[in-house]
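Below is one structure, written out as structure tokens; the observations come after it.
Note that this complex is displayed minus one protein chain, with the remaining chains in position.
Chain nomenclature is as follows: A and B, assigned in order of appearance, with residue numbering initiated at 1 for each chain independently.
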Amino acid sequence: MFVADVRLPGLQDIAFVRSGVAHGRLLSVNKPADDRERVFTIDDFDDLNVLEAGPELEAFRQSPYPALASGKVRYVGQAIAACVATTRARAEDLAERVEVEIDELPAVVDAVAAMQPGSPRLFENWADNAFIARTISAGDLNLFSASPMRLKRRFRMNRHATVSLEIRGVVAHWDARLEELVVHLSTQGGHVMRLGLARALGLPENQVRVIAPDVGGGFGGKNRLLPEEIAVCAIALKVGHPVRWIEDRREHLLASVHCRDHHYDLTVCFEPDGTLLGIEGDVHIDAGAYALWPTGSFMEASMAAGNLPGPYRMKALRVNTFTVATNKAPMGPYRGVARPGACFAIERMVDEVAQHLGIEPYEMRKRNLVKRTEMPYVTVAGLKLDTGDYHDSLDTAAKMIDISAIRRRQKERKPGEPRVGIGFAVYTEQSGHGVVEWSKRKSRVVPGYESANVRMLPDGSVNISVGVQNHGQGHETTLAQIAAHELGIDPSQIRIRYGDTATTPFGFGTFASRSIVFAGGAVGVTSRRLAEKIRLIGAHLLQAAPESVRIENGAVLSDSGSVGFGEIARAANIRQEMLPEGMEPLLEFTGTYEPKESAGVFSYGTHAVVVEVDEATGGVKILDYAVSEDCGTMINPMIVDGQVQGGISQGIGTGLYEEIPFNADGQPLATTFGEYMMPCATEIPTVRIAHSVTPALVTEYGVKGVGEGGAIAPPAALANAVADAFRDCKASFNETPLTPRRVWEAAQAAMTRMEAAAETRA
Amino acid sequence: MKMTEISVRVNGVAMKSSVEPRTSLADYVRETCGLTATHLGCEHGACGACTVLVDDVLTRSCLKFAAMCDDRHVTTLEGLANDPLTDLLRQCFHESHALQCGFCTPGMLMAARDLLRRNMTPDEITVRNALAGHICRCTGYSGIVHAILLAASRLKPDD
Partner (left out) sequence: MKPAAFDYHRPATLAEAIDLMERFGDSAAAISGGQSLVPLMNLRLSPSDQLVDVSRLAELQQTRDLGDSVFLGAGLTHAMFEDGAAPDPANGLMRQAASHIAYRAVRCHGTIGGSVAMADPAADWPAVLLALDAAALVRGPMGERRIAMDALLTGTYTTSLETGEIITGFEVPKLPADARTSYVKFNRKVGAFASSLAVAVRQGEALRLVLAGAGPRATLLAATAAAFIAGAPKTSVRNTLAGEVALIVEADDPYACALHIATILRAIEEIS
């Protein structure tokens, strides 16, 4: 059951009136005279709080984002009024009759231009359009002047949407009996959303219950509190009947969480033999009009800069980062957060240097990758790469893809035949980062632990409640596997529960590739405590010494006999007279978990892709895609494969298909799947995956996260492959998605340059 | 609001309803009949999550008005609960890790069943083409393609 499937008596639908212009002063909102009480504007709520959002840094400027527009509108699609009716169609009819008057202002649509003096500003009290601007510098900065060789390039990863197939949804009603607001919400973390909702609505948290039923994908997009969600709850408190808002696809593409939109202006310094020395330049993140609660998109810039050295040994880093407000929908996290952009920039740069020096890109990587013997290796940006063998990963991928066969094919190509190219990208994926990392980032909410409640019922069956939120990751399977391992029972005897603040312990939810490390750890350590108590009771019932018994197959065994968990659980729950003297009844523990070191552990991998490029049309076809990856211990290899393949599918979307372009007035030009290209089974190949396992040293079972890695490297690998196909004319492909038009235009420009150069020589 | 009277057989059950002409078949089965296996992912025919059968013909229920289905037989995934081919596909989806969040799955099952009823021995390209226009954001499709090929391999001529 998804949010849109929730049925409550008296439920009515909400449709929003949205801004048709990107930037303007809201002069008036006129409600239809005969339906005034069914239309809500911000003026109807005098008790709503506007939440501070973004990192808790003085330098981070606040962009107050009211539940419904107040004073100004700052992007096309911003919600201005909410209309309530018995069906969504009728609510939309009503919305059409609301008259909105806006005094249009010039739109800010380019993050780089937005930082130029004289640019129109989104927030009048800001000195410029930056939410925050920071310079990150580390290492031997003298290198930048002393370096023997340098190359300057500009990269751009364009804006797109998160596109969970189930779109957002809220069903809210006031439960008069319990005196609480019940909110069914499609979210990645109900507990944190309750915190935000309670604050925004001015309710105590114990009067807000958030239920996330089945959640149809999130990918980061459902890990922020959006104004519509607050507005729907506020309306529910006013109207006295349940209300719902089910986002439609146009709303999703217009006004839900957007992502990427990175601009890089970089210079890389290197030795003549290809040894990388350092990287410097500017990174602009087009963050849209507002910071979303709780943490906005501020991590994009710092993580992009921090991940620029990637898996390579470098000695210096100096990056000016700008997180810029523009008249576009607010940006939020999306699978891979910042790293797809950083990986694209550095991996393209590696290939550009290789091209420049005439080195095989594979060799170039071999020369610069951190070695196994150097682990743990602290990158110049300060990330501690903990375990793994990056060289082996590259070699494995190279073997899988067969470089020499492709090189042969390229040599034998006849004119008129499609071009073929091979591309590599190596990535790292930080996961399991806790207090150290998040407080360093000045996060408003510090997700430094997860919790689990493990309970054995009187019949010996087990319920486990967790604070993470499965939305496709298969937690019912993996968490049950972990508990089964600790408890010595079959996973089928364990039910995993999540998604209801009334029945689960506080937790932060599922994002940042964190669930297997944190929730897996919490389930593991808590189950272990339960197992120990079970063992003690078992020993007592067997009249054996505690150290002489062990757990096996749902029973406690001594040398002379055994007692089943059913009997033990019965004693603990309903027959306390059978317990050891002084032991507390119940078989229930709630525990939390954070890895021993909380700076994070790093999964990594190499993507290798072969593409065919049609020179005449610019069309790119993937011929082969191979991955070698290492995410530490795998609890469930099938789920790991699913995460890798699924992540790559999204990365291919970023690399080749998905984009929301804007015109100069700030109008988005892709608002349906007619214009927004979503790859299907005909576009996404089956990826060949090789695993190696280097267990993490600081997590339970040696696990590392795997959710995001797949999405990080594809844009880089694809662009490198396309560039490789055009090696002879030195074309650069530095902007995603690599649409046929972009590919053709870049190739054409390179060929024109080459012809001009040939003419000059002649 | 002018209403239209329709008689539709939904999963074998005769329904008589008074609907607004603009009510889509998707909203009709979801809101009027309470059959929520049919999901809405785009409402413009591009994502496939709402796929149902009308008189056994594969149909995007967001692109049909309920009024147009008067006198027709509509089958949603709920109506295939005891269908052997759907059962086989479910089993193969399960074995192949062919779903993650599950939102696209009803539409995928509909498309897969329709394909296997037309072609019991599809190759991979045929399967992929039959899934064009069905968006899965989670799996990257390989599990789904695998599941359908697996189901085909287990099909017996009289299924």
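Everything that follows uses one rule, which is that contacts are C-beta pairs under 8 Å (C-beta built on N, C-alpha and C of every residue); 3 or more make two chains touch, one makes a residue touch a chain.
On a predicted model such as this, the values are computed, not experimentally measured, just so you know.
> Thinking of the whole complex, not just what is shown, which of A:A89, A:M400 or A:M578 touches the missing chain?
If we include the chain that is not displayed, A:A89 is the one touching it.
> Out of B:A67, B:L80, B:C104 or B:A147, which residue would touch the omitted chain in the full complex?
Of the listed residues, the one touching the omitted chain is B:A67.
> Just one of B:G48, B:G79 or B:P106 touches the chain that is missing; which is it?
Hidden-chain contact among the options goes to B:G48.
> Write the list of chain A residues that the hidden chain touches.
87-89, 92-93, 96, 248-251, 614, 616-619, 657, 672, 674, 677-680, 682-683, 739-741, 744-745, 748
> Tell me, which residues in chain B touch the chain that this view leaves out?
These residues of chain B touch the chain that is not shown: 1-2, 4, 20-22, 24, 27, 43-45, 48, 51, 57-60, 62-65, 67-68, 70, 111, 114-115, 118, 129-130, 132-134.
Here is the rule we use: only the chains that are shown with their structure count from here on.
> Mind checking the centre-to-centre distance between chain A and chain B? Centres are C-alpha means, answer in whole Å.
Taking the average C-alpha coordinate of chain A and of chain B, the gap between them is 30 Å.
> Can you check the complex and tell me which residues of chain A touch chain B?
1-2, 4-5, 7, 87, 89, 163-167, 214-217, 219, 246, 248-249, 471-474, 638-639, 641-642, 645-650, 672-674, 678, 680-682, 684, 686-687, 710
> Would you tell me which residues of chain B are touching chain A in their complex?
Chain B reaches chain A through residues 20, 22-23, 30-31, 34, 36, 39-44, 46-47, 49, 97, 100-104, 127-129, 131-146.
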